[in-house]
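Excluded from the complex is one protein chain; the other protein chains are retained at their positions.
Should a chain be cited, it is by its letter among A and B, assigned in written order, with residues numbered from 1 in that chain.
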Amino acid sequence: MRYYVQRVALAILLLLAVSMLTFGALNILGDPLFNILGPVAGDVNNPDSIKMIALAKKEFSLDRSLPVRYFIWLSDFVRGDFGVTFSSTGQPPVSGVISERLPRTISLVFLAQMFAVLVSIPWAIIAAARAGKISDRISTINAFFLVAMPNFAIAVILKFVFSLKLGWTPITYMADDPLRSRLFQLLLPALTIGLPVAAVYQRLLRTDLITTLQQDFILLARTKGLSKTRILFVHALRPSLFSFITVVGLNTGALIGGSIVAETVFRIPGIGSTLVESIFRNDFPVVLAIVMIVASAFVVINLLVDFAYTLIDPRVRR
Amino acid sequence: MSNTSVTAAPEDIVVPKKLGFGFWLCVIWVGLMAFIAIFASVLPLKSPTANFLNSAQGRPPYAPSWSHWFGTDKDARDVFSRSMYGARISLTVGFTAITAGFLIGGTLGVISGYYKGWIDRISSFGFIVLLSFPSLVLAILLTSLIDRNLLTVSLVLGLLSIAPVGRLARAATLQYADREFVLAARQIGATNRRIIIKEILPNVAIPMSSLALLGMAVAVVAEGGLAFLGFSVQKGITWGGLIQLGSDASKTLQNAPWIAFFPILMLFLTVLSLNFAGDRLRTFFDVKETTL
Partner (left out) sequence: MVAVACGGDDSSSSNSSPTETAAPTDSGAPATDAPAEETPVTGGTLRVGLEADVDGLNPTASALAVAGLTMASAVFDPLFTFDVDGNAVPYLAESIEPSADFMVWTMKLRAGVVFHDGTPLTTDAVIKQFEITRNDPLVGLAVKPYYPETDAVVKIDDLTMEFHPKEANQYFPTALTAQLGYIASPTWLDALVADPTLEQQPVGTGPFQFDSRTEDSVTKFVRNDNWWGTDIIGPTYLDAIEFYPVTDPDTRTEMIQNDELDILHTTDTNQFQTYRDDPTLVTSIDDNGEEYFLMINTAKAPFDDIRVRKALALATDRQGYYDLFNSGEGRMADQMFTPDSPYFNADVTQEGNDPEGAAALVAEYCGENPVDDAGVAQCTDGKVNMEYQWSGPSVLATRIADFYNENWKASFNVTFDEKSQADNIQEAALGIYNVVGWRQFGAENPGDDRVWLECRNIGGISLNWPRFCDEARDALIMEIANPASPDERVGSIQKLVQNLHDSYAYVFMTHSSWAIVSTDKVHGNCDRKSPEGNALVCSINGRMFFQSTWLSS
C-alpha cells in the first residue's frame, strides 16, 4: 500500500514540476500581448494605447507577478478551466479547442498502437520460431530498416505512394465526414506512427521469446510431446507478454510525439498539430494545456504500467 | 531433436566474435558523411544556394540529369549539393548533442551510481522529470523559446539525451560499484576519484560506447524531426528542412519527388549505419539490455 501511495505522490510531484517549468519558460520568454491587442501592444508612447495595454493585462492577469499567475493558472487548471486563448476576445476557450481536437489524436494514437501490436506479435512469433534462419534474418533487417527511417520520412513516402500516386487514400482530413471515412483518413497517419513502433516491438518480443524458449520448462513441454504451436502460443508467449505490455505502455509517449509529425504531414487538426501552431502563434494557454495533458497522460500510463507490473511480480515492490 | 524445433538451438544464437563486414561498411559511410560535412566548401560541389535557372528547360524543378545528379528543387537549386551540405548541420548537431549528453549525463550517472545518497536521489528525480515528456514535445518547446543556432539546438538535444545516458551510466556504475575489486581498491586506500577513473569508468565505457552510436542516430533523427517541423537551426540547410521543402505542397511531392527523396535517402542511410554499427557493438560486447 505504501508503495502505491509513494508512486502516486511522486507522479503528482512530477506533474507539478513539469507545469512549473513550462509555465515559467513560456512566460519569461514570450509576450502574448500582440495576439490580444494587435500592433497597439507595442505602441508604448501613445496614451490611448497605454490604457488599452493596461486593460488587457488586467483582463488576462498579465499584470501580476509570475508566481501569482502560476497559482491562478494552477487552481483554474485542476478545476478543468484551462483558461482562454490569447486573442482579442479570448475565444474560443482553450477547453473548447482541446475537447474538439483531442479525440482525433487519441483515435490516431490508439489506431497506431493497435496496428503496431497486431502486427508485431505474429511477426515476432514467426521470427522466434525460425530464429537464425534466412527468414528471420530478413525480418530482422526489415525491422532495422524501419527503425532507421524517421517517422516524418515514412509519412512522406506513404503519402507519396498511397495518396498521390495510387490515390487510394484521400489527401485531406475533413472534420465533418462520417466516422467511417474519418477513420480511413487516419489510416496512413496511423501507419506512419505504427510501423516503426511495430518494428521495435517485434525485435524486443522476438528476443524475449527466444530467451524464454531456451528455458527448461519448454524443453519439458517438448518432451511431453506438446505441439510446436501450442508451446509457442501458450507457454512461451505468456511470460514474454509481461515485458511486452510494459514496453507498449511506456512507448505511448513516443507515439504522442509521433502524432505531431503525422498530424502535420497529413493535416489533421489534432492536438499535435495544434501544439505546433500555438507555439508559432505565442498562444501560451493552449501550449500549456496541451503540454500538461500530454505529460499527465504519460505519467498516468507509466503509473498504471508500474502498478500492473507489481501485481505480476511482487518483488518489484521492494 | 534435430528437426526444426521450437527451441532455437544454441548454435543459432551466436555472439559474433568479430564485428563483421556490415559494421565496417557502416563506419565507412558515417566517416564519408563526416568527411563531406567538414570539407563541403572545398569539395567540387555546386553552390547549394545558387539558382540555376535555365530557360531552355522551362520552369524548375528540373528532374535528375547529368548536370544535376539529384535534380533541382523549385527554385532551381541543386539537390545533390544541398543534400551534401545538409550533412553539416545534421551531423554536427547529432554529434554535439550526444557528446554533451555523455559528458553531462554520463558524469551525473557515474557520480550518482557511485556515491549514491542524496546526489543519487536528486539526479534520479531530475532524470525522471526529463523523461516524463515525450522527447519531441520537449524539444519543440525548448527550441521555440530560444534563438535557434547550431549551438543552442545541439544543447537542447543534448539536454534530452542526458536522462537516458545518465540512467545507463548509473545502472552500469551500480553494477560495478560493489564489486570486489572496487572494495579491494578502497582497502588499499585509493581515493574515490581514483577508483572512479581507474576502475569504474573503463568498465562503464563498454556499454556506453554502443550507446554513443545509437544515441547519435537518435539525435540525428531528432534534429531531422525538428527541422522538418521548422524548429531547427534557423538559417541553414538540414536534411529535415530539405525534406520539408520537398513534401510541403502535395503538388511538389507528386511531380518532383526527388526533392524530398534524396535527402530522405541520405538521412536514412546515415541513421541506419549508426544504428547498425551501434547494435553490432552491443552484441559484440554482449551487453544486456539495461534500463534504457
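The rule is simple: a contact is a pair of C-beta atoms (placed from the backbone, for glycine too) under 8 Å apart; a residue touches a chain by one contact, two chains touch by 3 or more.
Here the structure is a predicted model, which is why all the values come from computation and not from measurement.
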### Task
Based on the whole complex, identify which of B:76, B:174 or B:206 touches the chain you can't see.
B:76
### Selected from B:57, B:152, B:203 or B:250 as touching the chain missing from the view
B:250
### Query
Which residue, A:6, A:46, A:75 or A:227, contacts the hidden chain when the whole complex is considered?
A:46
### Task
Could you list which residues of chain A touch the chain missing from the display?
34-35, 38-46, 48-49, 52, 87-92, 100, 171-172, 174-175, 267, 280-282
### Task
For the chain that got dropped from the picture, name the residues of chain B it touches.
49-51, 53, 59-60, 74-77, 230, 234-235, 244-245, 248-251
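Note that only the chains that are shown with their structure count from here on.
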### Query
chain A to chain B: how many Å between their CA centres?
22
### Message
Touching residues of chain A toward chain B in the complex: what are they?
### Response
10, 14-15, 17-18, 21-22, 25-26, 29-30, 128-132, 144-145, 147-153, 156-157, 159-160, 163-165, 171, 207, 210, 213-214, 218-219, 222, 228, 231-232, 236, 253-254, 256-258, 260-261, 264-265, 275-276, 279-280, 287, 291, 294-295, 298-299, 302
## Note on the structure
Per the touch rule above, chain B residues touching chain A in the complex are 1, 4-10, 12-13, 128-129, 132-137, 140-142, 144-146, 217, 221, 224-225, 228-230, 240, 243, 246-247, 250, 253-254, 257, 260-261, 264, 267-268, 271-272, 275-276, 279, 289
